[in-house]
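Shown below is the structure under consideration.
Missing here: one protein chain of the complex. Every other protein chain is in place.
Right, subunit A next:
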Amino acid sequence: MNERIVPRHVACVMDGNGRWAALRSLPRTAGHRAAEAAVIDVIEAAHAAGVEWLSLYAFSTENWRRPPAEVAFLMRLVRRAIRKHALSLHARGIRCRFLGVTDPRIPPPLARDIADLMMLTRDNRRMTLTVAFDHGGRRDIVEAARSLVRDRVPAEEITEETFARHLPHPDTPEVDLVIRTSGEQRISNFMLWHVAYAEWVFPLVLWPDFRAGHFRECLDLYRRRERRFGDVRVPTTTGDAS
């Protein structure tokens, strides 16, 4: 049975664009541009493998510290990618969501395209793609705490479950597998609440070179780990660990 286990929720920390470009003596922006193909490949592979939830870490709250020209480039790139792929994402039954997206520095046209993409795909259920954009895991936790205080929830009623209901997109299940490319082994403030019980894999390949084959290898790795640890995992996640 375990052979068929597919993680319900896979998250990717898309790392290595800058190094990919540096290795080729190209500007960092070239790395970001090359990343688009990997994103599309991974979405397709996840979709085909039957992953129900895919989350991609596109831009952190800390990324605003990058040079303004690079930030502006990234904003344009994301906007272009949204407009280019909106229809095919919708056609595949993928619901698109964005996690974060609160900073006023996000250009209004991009914010509108993001809202349009979410509106267009909101009723799709085949797979949910969450793009963490202007995201910070700690910030989400702080916001959830604020929300609890505002709702005047008594201290004794605050449990992990009630807390989770105050996080953005509260229906998001816990992450089963995180893939961080380029060999870096850090969490980098990514979906902190949701990755508590996640399995992590750290393929050495840089994100612009990451393809469907790499993604499937990661799923295989996850499966093998499930064989070894499945029965001792805390069964709070998705019920797929039997």
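As a convention for this text, a contact is a pair of C-beta atoms (placed from the backbone, for glycine too) under 8 Å apart; a residue touches a chain by one contact, two chains touch by 3 or more; residues count from 1.
One rule holds in what follows: contacts and distances are computed from a predicted model.
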From "NADH-quinone oxidoreductase subunit N", "ABC transporter permease", "Formyltransferase/hydrolase complex Fhc subunit B" or "EF-hand domain-containing protein", the hidden chain's UniProt protein name: "EF-hand domain-containing protein"
Candidates A:37, A:69 or A:87 - the one touching the absent chain: A:87
Contact partner of the left-out chain, one of A:119, A:145 or A:158: A:119
Subunit A residues touching the omitted chain (full complex): 75-76, 79-80, 82-83, 86-87, 90, 97-98, 101-102, 104, 107-113, 115-120, 122-123, 143, 147, 150, 166, 168-169
